[in-house]
Structure formats: C-alpha cells, structure tokens
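To start, the structure under review is shown below, and the notes come after it.
As you look at this complex, bear in mind that one protein chain is not there, while each of the others sits in place.
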Amino acid sequence: MTVNAARALHGSRTCFVGIGLPSAAANLARRTSQPDLVLIYESGTLGSKPTRLPLSIGDGELADTADAVVSVPEIFNYWLQAGRIDVGFLGAAQVDRYANINTTVIDRGPDRPEGRLPGAGGAPEIAASCRKVLMVLRHSRRNFVERLDFVTTVGHGSGPGDRARLGLLGQGPVAVITDLGVLRPDPETAELVLTEIHPGVTVEQVTEATGWKLRVADSVGVTEPPTQAELAALRALKSGGEPRA
Amino acid sequence: MTVNAARALHGSRTCFVGIGLPSAAANLARRTSQPDLVLIYESGTLGSKPTRLPLSIGDGELADTADAVVSVPEIFNYWLQAGRIDVGFLGAAQVDRYANINTTVIDRGPDRPEGRLPGAGGAPEIAASCRKVLMVLRHSRRNFVERLDFVTTVGHGSGPGDRARLGLLGQGPVAVITDLGVLRPDPETAELVLTEIHPGVTVEQVTEATGWKLRVADSVGVTEPPTQAELAALRALKSGGEPRA
Amino acid sequence: MAEIRSLRDAVAGLIHDGDTVAMEGFTHLIPFAAAHEIIRQGITDLTLVRMTPDVIYDQLIGMGAARRLVFSWGGNPGVGSLHRFRDAVENGWPRPLELDEHSHAGMANRYVAGASRLPFAVLRGYRGSDLPKRSSTISTVTCPFTGEELAAVAAVNPDVTVMHAQRADRAGNVQLWGLVGVQKEAALAADRVLVTVEEIVDELAPMPDAVVLPSWTVSAVAHVPNGAHPSYAAGYTVRDNEFYQAWDPISRDRETFLAWMREHVLEAS
Partner (left out) sequence: MAEIRSLRDAVAGLIHDGDTVAMEGFTHLIPFAAAHEIIRQGITDLTLVRMTPDVIYDQLIGMGAARRLVFSWGGNPGVGSLHRFRDAVENGWPRPLELDEHSHAGMANRYVAGASRLPFAVLRGYRGSDLPKRSSTISTVTCPFTGEELAAVAAVNPDVTVMHAQRADRAGNVQLWGLVGVQKEAALAADRVLVTVEEIVDELAPMPDAVVLPSWTVSAVAHVPNGAHPSYAAGYTVRDNEFYQAWDPISRDRETFLAWMREHVLEAS
C-alpha cells in the first residue's frame, strides 16, 4: 500500500503531507523515484527532508531539514489555500463511492452515543485546494460505506460537476489506494471504480470489502510488486538511516 | 517643537512613529525622560533603539536595534489595528478645527488641477487604532484651514461622539504641537483650543496663523523652554552619537 | 510588562474557573507543566481552545477541568485516539464536554482574527462539509467585489493563552523558534499570556525562524525547564515519542488514568 501510494506521486512536484501512511508514502517517493519532491507539512515546514519517518507532524527533524519554516496560519492561507500545491495526501475513517470522507463521528445506532473520531484537521481545505488528492486507507466494509455518517471533507460530492458548483479548486481525489488495490473516479460519473488489484488479491475480495456495490473496470490491472529498491528504502526510512546497498 | 512633542509622550509605553518630526520627538523622549519608550515603526520594527535619527523609516539601524522585526502586514494587523499601541504620532499638510487631516490633495482653484500630496500612508489607521494621537506640524494659515480639501484621516470628525459613531477605537488627537504652541481638543466640543504658547510667542500670532477663528483657553500657559539636557540629547541624535556631558 | 513568577503563582494569578484558555503549541512547545499546575490547583469549568487537543487536553479533560472544547483535530498524533476526550464526548465521563469543532484552516484563521482584533476572518473553506451545521462560529460572507461566497469564522480571543518557549530575558521578552505553530497569534489574541520557558537569559541572541513576543505583550514568565515534556523545545529537549505511545494504554482505562495522574501530576510538583 505504501509503495503504491508512493508511486502515485509520480510527476508531482509538491505534496501536502498528513502524518502516518501519507507521510511514509511521500517520504518513500522522495527516496526512490521522486528525489525533488517537495514535502509540505501542516505544522509549517516547506521542503522537509527527514531521514527517518516522523511519528508526528511536529517532529523536530521536519523543521531542521526544511527549506523554510512558517507559521501554521501562513501554511494554510498562503500555501495551501492559494492552490500552490500539487498533491494532497489524505487518510480517512469512512469513504463513500464519491470519495467523500468522514473523520468526525460514527453513528453507532439509536441507543448508543455517536462514536467520536479525531475530526477534520487539515482535510477539508487540503481536498479543496490541492491540484489533486490521493487517499490511502485500509479496505473494509467499515471504511468503505454506502452512506457517510457525517461529511467532513468533500471528494466528488454527489457526482460530476459538484466540485465546480461548490467552488472547490483542484480536481479532487484521483486515486484511493488500499491494501487490496486502487480505486479511481470514473471520468464520467465521478464514482470510484476498481482499476487495479495488488498481486494475489481477487476482485471478489475487494467488492466483498466494500460497503456499496463497487463498480469494476472492464480490465482490472495488477499492481507491480514492490521492487528490492523500494523495499530497502522503506526499511531504511523506518529504521532511520540511509538505505543500505 | 520637537522638545515639546517629546514631552507629550510622558506616561506612554508604546509609540507608533512616523518619520520626520515624530521620529525625532519619539527618539528624544527615549533619550531623556522615557528611556523605556517602545518605538514601533511601520516598516516592521518593534522596540527600535536607533543611536542617530533615521532619515527614513527603512533605515537599517531600526531593524538592527529592534526587539523584533515583523512583516508590514503584521505590523498593521496584529500590532496597530489590534489597539496595542498607546500613542500614534502624525504630521499633516492640512488640519481643521476637529484635528482631521488632509495629506492627499490640495484644491488649487477651479482653473488649476489639484495639487498632489504624498497620500495617506499609515495615518488613517494610526489615528483610528492608537489609544491617543499626537500631531506635530508647523503653524500657518495654509496648514490650519477652515475646511479640508480632502479628509484623509479622521481626528474628531465633525465633533463629539463622531469617533464612537465611526467605530474608531482610541480617543483620537489629544494635542497638536506646533512651532507656536499647543492646541488641545475641548473635552465638551472636541474643537481644538489654544492651551499653551511657546516662550516669546503671542496669542495673536497663533490666531493670526490659524485659518479659522481659533478658540483660546481662558488661561493660556507658556511651555517650559528646552532644558540643557534636552538640547544636548537632540544634538546628539542629529549628529549620531551619545549625548556628550 | 511581563513579571517573572513561579509557575504556581502565575497560574493562580492568571487562570480562573470558567476562563477560556488556549494552550497552544503545534506538537512542539506544548505547555504540559502549566497544564499540570492547572490540574493541581483544581481550576475548572474551563473552555479549552487548541487546534490539536493532544495528550495535554486529554489529561485536563479526563480530570474534569473542562466544560467545553474548541478544536480542529483531537487525536494522539501518530498513535491513535485520545481516550479521555472520547470518553467525555461519548459517555460524559467525568463530565459532559461541549464541542465547537473546526478545520485546521478555520481554527488558524480564528486566531488570526483574534490577534488582529477583528470579529471574524475569511477563508475559502468548509465547502460542502457538514461542519458548519454543528458550529455557531462558522458562517459565510460575500465578496463585495466578485460576489463569491466565502467562509467566515468568528475570532477566538481567549482570556488566557498559555505557551512554552525556549527562553526569555530578565525583562520578560520571550523568544521561541522551530515549529512556531499558531503561538504568536494565540498570544496576541488573548487578554493575558503566561509563558513557561526553558531558560532565562541576560540577552536574547537572534535566532533563525524565531518569534519574539515583547515583554509588554506577556503577563508572566515562569522558568520551567523541560516544561513541554512529553512535547519538546527545539534546541533544549527532544520529543518523547515513547511517552506518546505509552499514553495509549494508560489513558484507555479510567482507573489506570486516574492512578497515573495521581502519581505523576497531583502528587508531584
């Protein structure tokens, strides 16, 4: 999943990075095919070059290795909102067929109080302002739902044209990368379609793990397995050093 | 005039300083009775401590000697507009009886184009946001006019209550210090009243140099002449060193 | 002008029951020691404001100090949930917690408006999100030049902002650097400002990427080395990532949490 997410950054110059899987994928991309990728963290760093994976977006190394450190209001107003950033990388608790995201609350039925999620963070404006959005999350019926309990962040809204109507700048989510495969919005309907599966995964496994009747591309590709170089770079990032030969 | 303007800063902690006479007065105050006076220049310096009078608000020494240097938007939004500053110090091309200011254009009669002045600079918001405003300018019928050709900056508007109606934060101009004396707004009417003359100046000289029928206080005081210490400090500032004993 | 005071006196003097308190620090420079002093002094009914509530507010909430939380992301960064926050919201333990919930961009701009003493700020945000339905501090304005509708967020002006910084001089001028987050805005938005510092020095040597808060914008400075732990102060301490991970099992269970707080906060000082 991390390797495929890293590959999806191909051709991007600047990436607004959330912590966790997105940060791992973005750093892996910078260590493999995209050495010039500019990593921007919402904690205020432009061009961070960490040598190990940060646990939090506030790890000191992100500031120490950055081209510039700015305030949090500045990162959101002058850098993100201004539409300067190519790719936003988001995780999610719940996703629907239009790649809308819920990270706020879970409906646990009439007799129980809502389940509390962390909240929006930077996501609504990252999804609104970056030129495109990549999403990374684990594939399950709990995460891929027919109907969101709460719309925290708009992906493609209720379908084609909705982003333009809402005045959202970028093209929105272009790929949802999971541990089973890759979904991409249909250019006509904006609905997520299964376009690739990882080696060893079946289409049935994916449709089974999706809470709505998932559309499947006419020809579903199989992602390339991680290369030795990618695996080595990922190991090095996790252990905190340069990749070993 | 400079010495009297410096004295008028007594009891103030923070001063937003324009260049020219205001800067000379504020620096003189800091060198004599008000060593802790915090000088704030619109070029973005907080707590400048220049050893000589800067020619411009951008002189490098203002930054080199400051407690902090911030951007111009920040100085206007976070520091001035926020109402944190005790005294704003303004010059003017034209002033009326309510201490409103014109620094934009001069009407030169129907057959001639308007005469161009430098413009507003920081003045409208300095006069709106500082807790009080001091004005320093030379006294002449050209400067002290019955009616402004253009209202760049509001002092007391058209009289009592106008500042509150306009939503202006501070108390507005509290003294207009000239080369002839000092005018202060009447607490009831907000109209400028001659309250002090400099030694050797007559009340008639002042009314003569004022373009409206100037009200004169029942008892007009005479300002104290500059002390040796004040004169020495002023000389030192102008020559660029510490005052000599 | 900032007075240099003990942490105990500064907290007692500046923070009162019912206050709106912002304790900022975007993962860096989080004022944990000051939060612990608030807990020890039993100050309560607070409205807590913070972009990322983090473990510091998990502790305050779990100890019942807060009646309301204003925030934009409430997790243990890189680890998982804030269990005390969730328990308060989901189950009202130890007391119910009202929420005013924003996005990061919205919260950052609320502080900007507060520091600028404007009643609101404008951003291109919240479009299509359900967040405005649950908050009375999100609205819209229309651009008078283009007709575009934009989000408006109400200013935040805390009674007190509490922060940690690397150092202050003896006059109470405060200097911080590294990830400076939204600290300057949070300080300038507040009526009163309490800063704990790693070090008090004779002179503040200029540092790259530093923010200086002049003494006349600060109410009190308290000398509290390592006062950000388990957060950190760049140049002085490092982030205790292990503690953040350890907090997950400590905070999952009410009794374990209370025992930990008793031992490490209430009975410490």
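Read from first to last, the chains carry the letters A, B and C; within each, the first residue is number 1.
Following the convention adopted for this analysis, contacts are C-beta pairs under 8 Å (C-beta built on N, C-alpha and C of every residue); 3 or more make two chains touch, one makes a residue touch a chain.
Predicted model, so just to flag it, every value in this text is computed and none were measured.
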{"item": "Neighbouring shown chains of the undisplayed chain, as defined at the top", "value": "A, B, C"}
{"item": "Touch criterion as defined above, residue of C:W93, C:F120, C:F243 or C:W260 at the omitted chain", "value": "C:F120"}
{"item": "Per the touch definition above, residue among B:N77, B:N143 or B:T195 touching the missing chain", "value": "B:N77"}
{"item": "Residue among B:A25, B:V69 or B:A233 that touches the chain left out of view", "value": "B:V69"}
{"item": "Touching residues (missing chain, whole complex) on chain B", "value": "19-20, 42-45, 54-60, 62-64, 69, 71-73, 76-77, 80-81, 104, 113-116, 118-125, 128-129, 150-154, 157, 162, 166-169"}
{"item": "Chain A, residues in touch with the chain not shown (by the definition above)", "value": "13-14, 38, 46-47, 67-68, 77-78, 81-84"}
{"item": "Interface residues of chain C (partner: the chain not displayed)", "value": "116-124, 137, 139-146, 148, 150, 152, 154, 206-210"}
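Keep in mind that, in the parts below, only the chains that are shown with their structure count from here on.
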{"item": "Neighbouring chains shared between chain A and chain C, ordered by label", "value": "none"}
{"item": "Chain A and chain C: spacing of chain centres that average the CA atoms, whole Å", "value": "28"}
{"item": "Between chain A and chain B, centroid-to-centroid distance (C-alpha), Å", "value": "56"}
{"item": "Junction residues of chain C - those touching two or more other chains", "value": "184-185"}
{"item": "Multi-partner residues of chain A (at least 2 other chains)", "value": "none"}
